[in-house]
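Here it is, the structure, as structure tokens.
Heads up, one of the protein chains got dropped from this complex, but the rest are sitting where they should.
After this line comes subunit A, so read on.
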Amino acid sequence: MRSWGAIIKRIATVLPVVFGVLCLTFALLHMVPGDPVDVMLGESASPADRFALKAQLGLDQPVLAQFGHYLLNLLHGDFGVSIHTQTPITQLLVQAYPATLILAVTALSIGLLVGIPLGIWSALKAGHWQDVMVTLVSIRLAAMPAFWLGPVLMLVFAVWLGWLPVSGMDNAASILLPALTLGLGLSAILTRMTRTSLLEVLNEDYIRTARAKGLSERRVLLKHALRAALLPMVTIVGLQMGSLLAGAVITETIFSWNGIGRLLVDSIEKRDYPVTQACVLVVALSYVLINQATDIAYRWLDPRTRNAR
């Protein structure tokens, strides 16, 4: 019961964070140079046309009144429409968010499937040439920016080998290259973290005790060491998932992946305030919820943290 109360308390803390993000985004958007009316009507529109459009968009109201109106609509689940395309923003989000979600989950899966086994192998071979090789490769992968790794993967797997499409969202195989671009970098981080964490655990007294009791090395590793070593991974995975859901802007742009990151950048360039505002809200909400879920998962996995204040 206490545990449920703590969970509800945690979820309740999401609201002030999201409200803060809303306020900040709204204020920043109204501070940056560039006016949607100028973008829509061009420079030669008459002041009367300009004023009429401002009134239509509600931009003639004081900023606080605009914000109040925006919050009221939001409470009714109405994000408004895109200034440029007149498309309902909910429709844009419904198209973009699942694309980002699928990409994030696939990238995270690649990261986990590659990173954790490599990290374990590296820890078990610590000090040997295999460990050195894994360390070298993972450090290089972690250092490669997406704008470089993405085109390299395209060149190798799409142009030279012809196995995968260069970009787009035309078929199931289209996701592999953008997911690899994100996932390989993530796997490098997970490899390093797993290696370090496992090496620490393997030096603990209770592992020595388990070995002294005559347990097989395999049982020591799987039953005792790995469970403890992978606990910090929950935090790392949660943070990374949050970042991925926030939209991998560069990867989505390079691979023509119509996700939330690409939508956000396009809307900022076009000063499409309502779309930017909605994207930031969704991204912030995703990030905060994933982090809360990570904390809750951590409490569940590690009983020691349940009573922590």
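As a convention for this text, contacts are C-beta pairs under 8 Å (C-beta built on N, C-alpha and C of every residue); 3 or more make two chains touch, one makes a residue touch a chain; residues count from 1.
We adopt the following convention: contacts and distances are computed from a predicted model.
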Protein name (UniProt record) of the chain left out of view, among "Carbohydrate porin", "RlpA-like protein double-psi beta-barrel domain-containing protein", "Potassium-transporting ATPase KdpC subunit" or "Peptide/nickel transport system substrate-binding protein": "Peptide/nickel transport system substrate-binding protein"
Of A:105, A:124 or A:169, the one touching the omitted chain in the full complex: A:169
Identified contact with the non-displayed chain, of A:90, A:135 or A:256: A:256
Per the touch definition above, residue among A:74, A:268 or A:289 touching the missing chain: A:268
Identified contact with the non-displayed chain, of A:71, A:155, A:222 or A:301: A:155
Interface with the undisplayed chain - residues on subunit A: 32-35, 38-47, 49-50, 52-53, 56, 84-87, 151, 154-155, 158-159, 162, 165-170, 253-256, 258, 268-271
